[in-house]
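Here the complex is missing a single protein chain, while all its other protein chains stay put.
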């Protein structure tokens, strides 16, 4: 096992986008959107948790390089089945930020689950996946392309 | 927003089990099982990452209580679509360990993704979900029951 | 230097309340309350930061014992000079939570500063202080009593 | 909420200085300076806590970028009302270190409080504030200028 | 791999003592003791680092349980070959604190090395070892007994 040496790679601008779907009961989604969860503002907490988790990715994913993230944005949108989560992470560094984007999306979903589990313990995270990455030697990758 | 006060709850034995499915190309799964991934032993790294992440849950999920975990086990089994991940977390405390089990399963899946992404960037985490929890005032919950 | 041994103390219910005042321009306060800061919902972020920081206190204050916090609540109220912050921390443990309450209030104030500094770099944290603590051998303490 | 993208900014040399005043009883100050606090060398512990906290700022302040700090210095000077704390943080990066300097000053003050609270629970942190920052697009800022 | 379940064990008082020897040039030792190292008070920094590291042990040693430490003390004594380090850790919990004591001794030694390496890069940590542990089902263990 090793954290592969990236010292010879140039620093380039890199972006990664990951998404996740958190499936829940319609009533749970409505209560979140109405801001009526007992533990507080679920969407704000999830966005913040996603941002903070992106910064902690190397603590969470053992072989991930520590990276100086230049930007992180997390959005949550209501969809028919629940909430759609999207994390966008940017850096100018020697290695990509796919893991940071995926970790961020997971943390946002876990935070929603935590704040709503007393009313809907059956919620399921689906389709946690990379959508796009660009920058670096391996270039651009798009899901479905 | 608040971390709700659990000080009046009794300390009881609690268990939570969470699972996740990491969908991947058959060739990726075979290479993992054969121990031929360039970054090293994927299954060992994923188990360890899952255990360590369980301990860090309160750093990732903002309103989670810090809990003295008494045991964590993470297993990864090959299935038709890829790898099935199962995290079991135990404590004797005032609040449950559902979030620890879900966080652990996510970290194990993210670690597999990280170690294999150079050969299979399209891998998808599916069905990250609680299977079982017992202990505490709200008692036992089983998925599908 | 040492982290004094508290092993012989009984576990008792303990509460600590700390407050801080963040002085700012009236225009800054109005913009925060109107939810118009470019970086997002300042009050939600500050509450969450305060809660998370309470949990990390032993990492910030070297001789602090790690404590199983049972509850944390952070509130921010508009006052004439800016925002008044109040952090309440509870535990059932061998040592008090004064440092957790003070750390939480600091983190909430720092988060407001961070989100508003581009429009009001001169903001000042004043009167970061313990207001109340109860529980433990030294009993109840009230500021001004 | 988002961690704003700074990837397009150039890396420049940046400095920030923050100060705080910890008000205390004269007897407390004398005991600290005489090195007679039961928990050990208060000034050394506070300096070290300030340095370590500067490095952890992105864990404490949710929207702060992770930054490669190039230097941190924390000083504590006796003044009439107690101790005056000054934290100077330097980097060569895309964003400023104001939050690191303020966090460092808070951690140093909290550490003094922690080590002396058994003899002076009423200590108050006052005037936690930025004094100076230079570097970056917004240039130099001086308090009172 | 798993973090073994200790939930059925009773909470008992436990102590562990670990020691290490940091071998160095006589001139290095003299300079440390005279308080003339450029980076500051080496002994104070090492003691504090040892205490803080004890609290972070579960982050450092993957299968270690998170434990509520009740006390930590780190001492450094000059000996003929350099500095002798001794870390004593106490808890009232379900599992022992041997790893916390060993981790604490390592962190103290590493901190001395860091602060003196510019004048003595050849320093060597020797004999990092458990000296004593008591409490728990396996009872008391003494080195050399």
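For clarity, chains are labelled A, B, C, D and E in written order, and residue numbers in each chain start from 1.
Simple rule for what comes next: a contact is a pair of C-beta atoms (placed from the backbone, for glycine too) under 8 Å apart; a residue touches a chain by one contact, two chains touch by 3 or more.
Small disclaimer: the values here were computed from a predicted structure and weren't measured.
The shown chains contacted by the absent chain are A, B, D, E, with contact judged over the whole complex. The residue from B:17, B:45, B:83 or B:110 that touches the chain not shown here is B:45. Interface note: of E:6, E:69, E:83 or E:107, the residue touching the hidden chain in the full complex is E:107. The missing chain lies against subunit A, touching residues 1-7, 58-59, 62-63, 65-68, 93-94. If you put the missing chain back, the residues of subunit D touching it would be 13, 44, 47-48, 51-52, 54-56, 66, 68-74, 90-92. For subunit E, the residues touching the absent chain in the complete assembly are 1-2, 4, 20, 38-41, 44-45, 48-49, 52-53, 56, 59-64, 98-99, 102-103, 106-107, 109-111, 113-115, 117-118, 121-130, 133, 138, 141, 143.
Definition applied: only the chains that are shown with their structure count from here on.
Shared contacts of subunit A and subunit D, meaning chains that touch the two of them, come down to C. The interface holding more C-beta pairs in contact, when D-E is weighed against C-E, is C-E. Equivalent interface to B-C within the set A-D, D-E or A-C: A-D (over half of contact pairs identical by residue number).
Centroid to centroid, with C-alpha atoms defining each point, subunit C and subunit E lie 32 Å apart.
Subunit A and subunit B have Cα centroids separated by 16 Å. Each of the following residues of subunit E touches two or more other chains: 44, 47-48, 52, 59, 68. If you sketch which chains touch which, the pattern fits none of the simple shapes: not an open path, not a single ring, not a star, and not all-to-all.
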